[in-house]
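Left out: one protein chain. Kept in place: all the others.
Here is chain A:
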Amino acid sequence: MRRALAAEWIKLRSVRSTYWTLAGVPAAVVIAALLALHASSLYDGASAEAKANAVVSPLETVAAMIAQLCLAVLGVRSITAEHATGMLRTTFTAMPRRGAVLAAKAVLIGATGLVAGLATLFPAYFLSRWIAGDRPLVFNESTLSQDLPSLLAGASLVALFALVGLGLGAVLRNAATALGAIFALWYVLPMIALNLPAPWGPRLGAVMLANLAFQLSGDPPYPGALMLSPWIAAAAMFLYGAAALTAAALALTRRAP
């Protein structure tokens, strides 16, 4: 397992696409900062009545969504690039224990996802607050200790997206197909859930991957959202990851590379 980790770590660091996808992290922080600037300038030019009613939702959440997508792409590519070239055969000739290869990939992709999530959410959080200054925009009126659970939940969701990307890539074996599935999980299904009538819309929305972090930290993602308890949300997140990796393990061990 230690050798599989060393090999997969070299693989991950030695292709440019890793750095291109991780460039989404600073880009997401910049976008959050620009949104904070925009909101601040709108506030400064608003009437007294509009100022009193100004509400801006947390901007690090927007940055986190970009990071989720980028890290899912990293997860997908870490396996589909090997399928596409046939290098998976070389990998399994060098490391016949396929489960160990998958475990090594999952550890590295998951850890990269967690670090990327933290590196997105915390800078976006502090930067957007610093830019907003003492303007009362609601999002900047809570303390760090109040917001810490949501920041940590958001970072773990970025890691989970990376793992789900790895799992979908291993099962679907094709980058384009897997990215389509990721986009469905990230955007299409949550949008469908939002537009379905109650009770099914809110029920479906509650278990959407993209919404689970909000329930984990107890912050409603949108008005009227059905909220699961943090424990159930954590269990649901675990199930997403376990399902993705179990399916990946079956696909890699049962099918010839």
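By definition in this document, a residue touches a chain if its C-beta (ideal position, glycine included) is under 8 Å from a C-beta of that chain, and two chains touch if they have at least 3 such contacts; residues count from 1.
By our rule, contacts and distances are computed from a predicted model.
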Complex member absent from the view - protein name from UniProt, among "Chemotaxis protein CheA", "RNA polymerase subunit sigma-24", "ATP-binding cassette domain-containing protein" or "Succinate dehydrogenase / fumarate reductase cytochrome b subunit"
"ATP-binding cassette domain-containing protein"
Can you work out which residue in A:S17, A:N174 or A:S229 touches the chain that's missing from view?
A:S17
Sites on chain A contacted by the missing partner chain, in the whole complex
3-4, 6-11, 14-17, 81-82, 85-87, 89-97, 256-257
